[in-house]
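The other protein chains are all here in position, but one chain of the complex has been omitted.
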């Protein structure tokens, strides 16, 4: 939990400077804390913007790119960007066909994105819609699913909505597809050790030396239980069970799954988990399409992993497989 | 430093099972601990094999794929594969044009790969050559550069040698290019916290709560100094200085650089470092081609980073930019 | 605000006082927020009022209140900052075009802020948030004589904390900690009390 940084207050701005310098073929920072596609907005295409706190790379801003998003507003670590920054991102994404706001269901982000929508409506006559990601099954019971927070399922929603927008579908249609993708996602996380928010300088939570917390959120939000660390297969089984409980799948169904590290947990261990995920879905007669294993949505150096599943139909699968490129995920 | 696993003794085999299940389009495990390209060896192409201990993903086996390597032998965490496994990997890589053994300069690996070469020479009449990566400038003085250990520079050597082999150049030529790439690489690492080898069950080294070690190796081998954690720019400056001291660059030179996390250090912090790397090379009048920022060669959940630079000429740059694909790096 | 009406000058003085009070309360509010959320509430409130107090305020009270809204938006995008900005904006709309607002309209301004903040945050009364404080302050201000208004507001904000003791937070990050949040004050309600206290203390 030790960090490489200069001034904590410069963490995000220096990060973005390095980020655009390293990947100028994908990203551009037209104004502070706003990242847009290197090539700018595409005329006639619905724009897609997202935004949220820093500290989750590649989420959020990493998924700006052809076939993915058009622009992103970036907040401080784990904090919402301002409504003004979000409005700028919307303007950057606007190609004249309206803009979809596609982001995680966190109170601060929602308020600011709503405000930003009002701003660009008044000032720039840009039509906007909203789709919220709320894939974390642990964060609220099914009856209150709209209160759930958004976690790694965003990655699928970005990919699928991005592909829909690339077809030059209109705003209503892109919004429909994005909402369908969001509705088809379920995620659950588990954490083993915290991360340090630079400006706070201390761990986000504490867990005993051999403890884990099942269901913990990406900022350390409480989960379902906290207990001794279990074997990988037992952890994976519980995660799979909770997801398919919430979204039952029939034999013959197709899903994609994302086994995601929160940061420190190495690829090796994600593969140990994926091995079990595969066996479980095989056992259910469910086939896995384009599995993702890696660091797609992190909490800096947190130890732990999340499992996301998205139930696919032909339409979602087609968009998932469509070409797309950003610095972290390329589909050819 | 907490790990998600079942039995420590099953760590590597379960990892490989998940790895091939997740990426069947790239990898196949024809026999235990040997990974080969999904499509098998390419007739008439020089094969390239590597091998080494587990715990460094994507290194080693992740770089098997078109434009990269042909096969890899996989050892236990931080331990050499056996000569027999290496010999199998060589056989898998053989397309009738000979096989280059391209791997890191670690005593155990070298002895076993030499033995493996003798085996396939006697048993299978496969001609082999060797290029050792020895890019870690801290691990021995320049006068004893052949004793240096190989670290993240391997990634460049894999890419460049792989591209040379794809041109159907002969074994001597591919070996020449690989050696040239290896000779052009310089790396240095720094560590902030250790990782845990599953079968040992305890940290590889200890560092005080706010200490860092400059120059530390990827298994915790000792570095140059151990002191209070410094600001990112100071760390980066020392790393850049050590590399260009060892391999001076002229104004107008071209390099590629890899800012690599050892595992836990998040992308955010690599970008903060890259920002400084870029400023420093800009200041030297040296241009950066295809920078890499991310987790390319890790030590499981170790915290820390490595910086690699490779001096490019037209030939090396052409091979670096040639198309290649594996699950972790795609060049189109 | 002890006068029959308030103008931009009075608003400026009030902002100075609250900025001071918020500064003093910042650590307490950070800690309260840290127990249930991300621990930034003290920063949000103190930076927001400092920025507003430093702003040049136009004579039009509505435009002056708009400056306050913008100040909060500039320095904080945490929930409370966004909500306070939203509240100032709503009050600004009502006050726009006037160089003074009569004391007996203050309750209406606070009510407008409350309603806009409910719309923005999709919150309901009873969720144990700053909305409940605003609602009770509106009631407390109704019919209060100008010289009793500050006192009434502080009392209402204090009563809110008492009333919600033992109830869980049902909105925001604190919602995740039902049990713990029931035992603790809602940080946003506490912040509102400290704001009103510092306003009253200075006068």
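By written order: A, B and C. Residues from 1 in each chain.
Heads up, the rule we're going with is that a contact is a pair of C-beta atoms (placed from the backbone, for glycine too) under 8 Å apart; a residue touches a chain by one contact, two chains touch by 3 or more.
Please read all numbers here as calculations on a predicted model, not as lab measurements.
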| item | value |
| --- | --- |
| Omitted chain - touching chains that are shown | B |
| Identified contact with the non-displayed chain, of B:24, B:107, B:248 or B:285 | B:107 |
| Residue touching the undisplayed chain, where the options are B:70, B:135 or B:221 | B:221 |
| Given B:15, B:83 or B:320, the one touching the chain that is not displayed | B:83 |
| Among B:18, B:47, B:62 or B:75, residue touching the chain not depicted | B:75 |
| Where the unshown chain meets subunit B, residue by residue | 75, 78-85, 107-108, 110-112, 114-115, 139, 147, 200, 217, 219, 221-222 |
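Quick note on the criterion: only the chains that are shown with their structure count from here on.
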| item | value |
| --- | --- |
| Pairwise touch network: line, ring, star, complete, or other | line |
| Central subunit by CA centre of mass proxy | A |
